[in-house]
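With one protein chain removed, the remaining protein chains of the complex are shown where they sit.
Here the chain labels run A, B and C in written order, and each chain numbers its own residues starting at 1.
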Amino acid sequence: MKEHPAHDPSTIYWPGRLSALLPLLLFIGAAFQVPEIQKNGALAMAFDWVPSLNVRFDVVLDGLSLLFVLIITGIGFLVTIYADAYLAGHRQINRFFVYLQSFLLSMVGLVLSNNLILLFVFWELTTLFSFLLIGFQNESATARDSARQALLVTGGGGLLLLVGILLIGDVTGTYAISELQGHTERLHRDARYLPILICLLAGAFTKSAQFPFHFWLPNAMAAPTPVSAFLHSATMVKAGIYLLARLHPIMGGTTAWMTTLVVVGAVTALWGAVVAMAKTDLKSVLAHTTIMALGIMTMFLGGRTTPALTAAITFLLVHALYKSSLFMVVGSIDHQTGTRELAEIGGIGRRMPFTAAAALMAALSMAGFPLFLGFIGKEIMYKGALTEDVFPGLATTAALLSNALMAAVAATVALRPFWGRETPKALTAREAPWAIWFGPLVVGAIGLGFGLIPDWVSRWLVEPAVRAFHATGEDITLKLFYGFNYPLLLSVITMTLGAVFYLARQWLRRTLVRFLTAVPMTMEKVYDGGVKATLAIAKWQTRRLQNGSLFQYLTVIIGTTVIGVGGALLHAGTIRVGWSGPPVPVWLGLLLVCMLVGIGIVVRTRSRLLAICGLGVIGTGMAVIFLTYGAPDVGLTQLLVETLTLIFAAIVLLRLPPIERHHRPGFSRMALSLLVAVGSGALVTGLMMAVQHTEVDRTITAFYEQASYLKAHGRNIVNVILVDFRSLDTLGEIIVVAASALSALALIRGKRSSS
Amino acid sequence: MTSVILKTATRLVGALVLVLSIYLLWRGHHAPGGGFIAALVAATGFALVVLAEGPGVVRRGLRIRPQYLIGAGLALSMGAGLVGMIRQQPFLTGVWWPSTSAVAGTPLFFDTGVFLVVLGAILTVLLALEES
Amino acid sequence: MSNLLIYPILLPFGTAAASLLLWRKPALQQAVSLAGVIGQLAACIVLFSAVTEDGIQVLQVGNWPAPYGISLVADHLSVLMLMVTGILGTAAAFYARGELPDHLRAKSFHALFHVLLGGLSGAFLTGDLFNLYVWFEVMLMASFGLMTSGQRRAQFRGAVPYVVINLLATLLFLMGLALLYGLTGTLNMAHLHQKILSHEARGLLTAVAFLFMAAFGIKAGMFPLFFWLPASYHTPGIAVSALFAGMLTKVGVYALIRTFSLVFHHDMATTHGVLLVIAGLTMVTGVLGAAAQNAFRRILSFHIISQVGYMLLGLALWTPLALTGTVFYLVHHMIVKANLFLVSGLGRDINGTMDLNRMGGLYQAYPVVAVLFFVPAFSLAGFPPLSGFWAKLLLIQASLQVEHYIVAAIAVAVGLMTVYSMVKIWIEAFWKPLPSSGTGGAAVPYSGWKMAPVCVLAMITLVIGLGAEPVYRLADTAARELMAPQVYVEAVLGGGRP
Partner (left out) sequence: METALAIVSGSMVAGGIYLLLSQNLVRILFGLIMLSNAVNLVIFTAGGLTHTKPALIEVGRSVPGTAVANALPQALILTAIVIGFALLVFMFVLFYRSYESLGTIDTRQMTKSAPEKPHATDTTTARQEAGS
């Protein structure tokens, strides 16, 4: 895959470069707050946004947020510099920085929000900007599909998260995270606790790529490497972890919470580590180790002891540092050699010394070598695992195995490409520009530096972060050496195992690949199948419903109406069949019979002329009824309209082909038509009979009769209603007439101009 | 020969119908009739002429496009409504001159507008259809 | 008495009459038309501020006291709808100016356009059920003319079901009116409210209510009465279809809201229960229909249906929060949907087609169009902080509050499907490079007449999203007025006697 099209000299670079100032300034600003936070706990600021919905722009900077802000902005700064060089010449480089910095701001907003809805707003913004970033290579179909997949998976989780948040608001009446801690009891006792938990975890798990929602993350590697280094190691995927930590004091501590998190986390960690071992594409290997790391963090957030939670936070920092560094290193290899396949790269260390140094430091931290921050992370991890409340055995085993695999993977990723035998591709490799090796080297060095001063790290960064969501009197200090204890023993076992795994890597990979291909169903297949099934249902449904048949449309519409209204009418049970009102004179009776015959003729005949005659009989019959029952105006109008209709029919219908040629419908269609027609006719008759039992309230008519001459100066009450009492109706009516003429005119004239 | 008689007859009938329609419009406020009915009667008359002699005669006789009748009718009806508003009363409030004996009033103008719109509309379609 | 209410109706009709009188002067017609929409917008704004400051405004037309004459009533719901009408009318008129060569031959275009706007205003303002029928006919007739104005074969194909089914709706409406008049002897909605309070034939009223539900349901595009909509909305000119998409089905929704709060309040367990089921089905059917489509405007058309489902949901739940959600959704949806239709026109200008298979490359070559699609599309999909997010949030929250979890789940699932559809358009028309079968590629200059309305509507979407509070308050007030119709009834029947 070609990540950078031919250099376009017209590209303007300075906006991208300049945008690096944003994370830098934010980082410096946050760094200055470190002592303050360490001493006082938190800084807060708030103003109203949508107060009616309890949504406030309410931000709090406490230890946890601060740690995240530092990671986000610090790595964000380095990634910006890196990307500027990495994507040099890309036509849309400036768009890239707009997305990147917007993402960064959303992420900062997310970790600062003290209002759950506000948090959700930023949460979705990170989803949206990551969609744009993953699909940045928009000309590649893979990138487009991966972006869509990531958006749908995390977006779907996001919607559930919203439901969870709304339910929390419904139970407690607040969205403020700081206030919610006072409602923990109520939440845990509420019947909706479990649904809420499921919704919230769905959000966190999809975002943080937990099993079984992990599959979008490796696909998201279709993004340019700077995106992976930023979003998929240090920031976006950690949003779920952040949420779990934030919610820990509110929703955590229950059996459901602990069981779910520990089991899901452990499974995710093992799965990620195993798949990472089987992969040969460097970026894919890293993606899977990220899944493993996220699993580990989730697993530890499932615990409630201080060591477990400290382990989660420490590892978060460790991972952010080494993983972003490694991603940038892989990008640099890709950039310089044009490949990311393990087998094709070897011995480039001498040619790319700075990159090699960065890789080495990051890999050692990843492997958990002493003196590196990774080692400290691993120690506290085992300490935490041993104190887990639920399944300590599972947690310890998962941690042990994945750490060992991780060590082997680290060796594979960092040693083989740089120090193995030189491959043909390596011969042409040159050290990347400084901007490309600078970032990973700095981050790698920080990993080493922090490893040397663990108590400093724990006092200023880890401890405030842990205390932000875990109130405890226990001491939280990281040490290089805790003495000879179980964690140390486990560490030794890990290194040994890791070495074994590394040496047996070829065999291990073959076995794992065989095992993985044997797995019949992957979550990705489930996802694809789900999408396909939905589309199939959609197409089937649309073919059935919107099939272009006017007959079907009308049948459904009329049928539904008849059933609905008829059902209500039958339920009301007010139809009394029987003659009411004045008796029918014989001649009127005959007239009505004539009208019925007319209806029959129109329905049955295939002759237009006869049909028009039938309609004429009906219309005239109606006019006679109107005239008989005191409506001369209506009767007159009816007659005149009949005449004019006839004239138009004469002009138009004779230009249409005769009905005779139209073939008759089949029996089933005819039967259905008859059923619907008779049903609607019966309904109308029924409704009218039911209504007849109510004497019409003539209050309004009485007013008209009183006011017609005295106030409106007219003796024809009907006319006065039309031109005075209800003249607005008449105004509307003549507008209809005008519009009809104009529409018809346009149709007729259009023919002239189009032919 | 017959066609001349027919033509003269239709023209005569047409003219009579037009007069009748204006009478119907005038008396509509007090007896069956009014703008619609008058317009329908007039339109029927014109339609007879159109069918007998073709649209050209009517077009020439009208002198203006029937669309203008619609526009003018709409303007007249709405204008009749505006009179009340000038007097600080709601839209379409009836105003009569002289206010005691009520010889003429805005409702009559309104009805005339109705007459024009309906007549103009029917003629518009009728003529266009016949010419197409 | 406040004649302010008549201007939003009168100005468009006056403009229509004027453009008829200017039959031979197309340029002047055009100028008058633009002046007309701006005038109407101004009239809507004036009325809007009058209502928000002084409460419900009533005009007894012809100075005949209610319930004898026809009352025009402007409450918060009415003026909100009216504001959007004004905005969309202006936007569509400007866009149509950019599209004009298509319409130049149909000189009736401007008149019909304004008749439609006037009909819309009338429908939103009237307090009389028969008068509502008249305005419905006005809109319907104008929409017939506009729907067929391009004279393309596809338009005739779409117009026949459109016309037949809408006429059926009209007849159902009229039938319902006749029966309701027979039962109560009145047509004034406030008066009907009182009459029905003490009416004995409740079961019969429910039957009549269903008749109205069917009539308005057809207009609103609700399940299973929506067929005319997807069959026709992709056929007319862009500006016209945007106005249709934004306004016409929403008049149906408005009518449902109005009648099923003010008039048919006697058996809400039945009527609103049925509505709730229909709302769910409407949401699902519409969104599935959209998923099966592969043309820009057709996808958008089917989404109208699913979003009408959301609006009905709020009405069916019948809580203040739910109704607030419905009103908010209405306002948001009308603007966003109309804008998306306009954007689809920009896409067609560039690519020469609406078929997603043959579209592509807009993202690279036309970044401004891409942004202008992105904002309304993701607002429709409910992404914060855009307007659609708040609308969806309110409705989901409302259904959770009354523990209708199934409905909430449907709303969430449909939301996700909406994301899918919008992303599909984005990927196919914007991200994907122009396929070799595509016809576009020629650089199309941005037309100011077309771009300006799209930009303004996108801005409004952003403003509603970021400044949700004032819109929420308005929607909330509207919802409270709907739930306690006493104020409305008193405003209509109490004052204004001569």
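We take it that a residue touches a chain if its C-beta (ideal position, glycine included) is under 8 Å from a C-beta of that chain, and two chains touch if they have at least 3 such contacts.
These figures come from a predicted structure and were not determined experimentally.
Undergrad: Missing chain touches which shown chains?
TA: Touch partners of the hidden chain, whole complex considered, are A, B, C.
Undergrad: Going by the contact rule already stated, which one of C:F144, C:Y329, C:F373 or C:Y472 would touch the omitted chain in the full complex?
TA: Hidden-chain contact among the options goes to C:F144.
Undergrad: Identify the residue among A:I72, A:M221 or A:A611 that touches the chain left out of the display.
TA: Of the listed residues, the one touching the omitted chain is A:A611.
Undergrad: Go through chain A and note every residue touching the omitted chain.
TA: The missing chain touches chain A at positions 139-142, 144-145, 148-149, 528, 531-532, 535, 538-539, 542-543, 546-551, 554-555, 558, 578-584, 588-589, 592, 595-596, 599-600, 602-603, 608, 611, 615, 618-619, 622, 625-626, 628-634, 637-638, 641, 644-645, 648-649, 652-653, 655-657, 659, 662, 665, 672-674, 676-678, 680-686, 688-689, 691-692, 695-696, 698, 700-701, 704-706, 708-710, 715-718, 721-722, 726, 729-730, 733, 736-737, 739-741, 743-744, 747-748, 750-751.
Undergrad: So that we can see where the missing chain sits, which residues of chain C does it touch?
TA: Touch set of chain C with respect to the missing chain: 130, 134, 137, 140-141, 144-145, 148, 151, 153-154, 156-157, 159-161, 163-164, 167-168, 170-171, 174-175, 177-179, 181-182, 230-231, 292-294, 356-357, 424, 427-428, 432-433, 435.
Undergrad: In the whole complex, what residues of chain B lie against the chain that is missing from view?
TA: 30-32, 36, 118, 121-122, 125, 129
Rule of thumb we're sticking to: only the chains that are shown with their structure count from here on.
Undergrad: What topology does the chain touch graph have (line, ring, star, complete, other)?
TA: Its topology is that of a complete graph.
Undergrad: Can you figure out the chain closest to the middle, judged by Cα centres?
TA: If one averages C-alpha positions chain by chain, the most central is C.
Undergrad: So, what's the distance in Å between the C-alpha centres of chain C and chain B?
TA: 36
Undergrad: Measure off the straight-line distance from the CA centroid of chain A to the CA centroid of chain B, and report it in whole Å.
TA: Each chain's C-alpha centroid was found; their separation is 61 Å.
Undergrad: Calculate how many whole Å lie between the centre of chain A and the centre of chain C, each centre taken as the average of the chain's C-alpha atoms.
TA: Between these chains, centre-to-centre, one finds 26 Å.
Undergrad: Enumerate the residues of chain A that touch no fewer than two other chains.
TA: 724, 727-728, 731, 735, 738, 740, 742, 745, 749, 751, in rising order.
Undergrad: Provide the list of chain C residues touching at least two other chains, using ranges where the numbers run on.
TA: As it turns out, chain C has residues touching two or more other chains at 13, 16, 20, 61-62.
Undergrad: Please output the residues of chain A touching chain C within their complex, sorted ascending.
TA: Where chain A meets chain C, its residues are 48-53, 91-92, 95, 117, 120-121, 124-125, 127-128, 131, 135, 138-139, 141, 144, 147-148, 151-152, 155-156, 159-160, 162-163, 166-167, 169-170, 534-535, 537-539, 541-543, 545-546, 548, 550, 553-554, 556-558, 560-561, 564-566, 568-569, 571-574, 684, 687-688, 690-694, 696-700, 703-704, 707, 724-729, 731-733, 735-736, 738-740, 742-743, 745-747, 749-751, 753-754.
Undergrad: Given the complex with chain A, which residues does chain B contribute to the contact?
TA: Those in contact with chain A are residues 28-37, 40-41, 43-44, 47, 51, 66-67, 70, 73-74, 77-78, 81, 91-92, 94, 96, 102, 105, 107-108, 110-111, 113-114, 117-118, 120-122, 124-126, 128-130, 132.
Undergrad: Note which residues of chain A are touching chain B in the complex, please.
TA: Listed in rising order, the residues are 632-633, 636-637, 640-641, 643-644, 647-648, 650-652, 712-716, 719-720, 722-724, 727-728, 730-731, 734-735, 737-738, 740-742, 744-745, 748-749, 751-752.
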